[in-house]
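One structure below.
Omission of a single protein chain aside, the complex is shown with its protein chains in their original locations.
Up next, chain A:
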């Protein structure tokens, strides 16, 4: 379980990223965070693995306050909380399989990983995860030869390979076209269901949020302005979150099935 208690985040430049956030996210939930750009979605999600550090309050992950964690505990936390990025963040010159195995680094000794001596069962596991996102046959291709959608699926496989309890996805489909976005979201939803992973996704397209979320959290100016299960969400809810009427631009469309 992830719990935010009075969490605020003020950046050194004075920008208030988060304001007094109180949230409880249960195990196995698929939560989508919506809000306009600059609303604090990234700050919220990156607080959970301490890629940014809140300046006030507590964040409890399995009842431990992660804000007090030192570097060693932080690395342990990060092996359990996987992250997917908007720009995939793959090493472009490395093969797909090596990129996926990079997810095992937190579980692998330094010298072993420097020599590339991953245990056979890890390599097998990495291949299995590539299979789950159906790009098994690209294992030995260089990452930069893949399309955007394929690269994002590699990064899903990388996250699965680190065997996390939680997946954080920061705008995972913002650089993809509509049909590819839906494919990637479907893969993400499916694997997180299968492995019963808590998944927190930032999205700014409201139709996507409605289609994939179990629960929606709305942010505006660093504050939670909506929090509820998907069946309570209507177009009106989004207008409240965005603070303006819904426009064509807020919809992605393009789901072909």
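Here, a residue touches a chain if its C-beta (ideal position, glycine included) is under 8 Å from a C-beta of that chain, and two chains touch if they have at least 3 such contacts; residues count from 1.
FYI, contacts and distances are computed from a predicted model.
Enquirer: Name the absent chain by its UniProt protein name; which of "Carbon-monoxide dehydrogenase large subunit", "Cytochrome C oxidase, cbb3-type, subunit III", "Phosphonate ABC transporter, permease protein PhnE" or "Arginase family protein" is it?
Expert: The missing chain's protein name, per its UniProt entry, is "Phosphonate ABC transporter, permease protein PhnE".
Enquirer: Which of these touches the unseen chain: A:25, A:66, A:83 or A:96?
Expert: If we include the chain that is not displayed, A:83 is the one touching it.
Enquirer: Looking at A:19, A:158 or A:183, which residue reaches the missing chain?
Expert: Residue touching the chain left out of view: A:158.
Enquirer: If the hidden chain were put back, which of A:35, A:54 or A:103 would touch it?
Expert: A:103
Enquirer: On chain A, where is the contact patch with the chain that was removed from view?
Expert: Counting over the whole complex, chain A touches the hidden chain at residues 49, 51, 75-80, 82-83, 85, 87, 89-94, 102-103, 105-108, 110, 113-114, 155, 158-159, 162.
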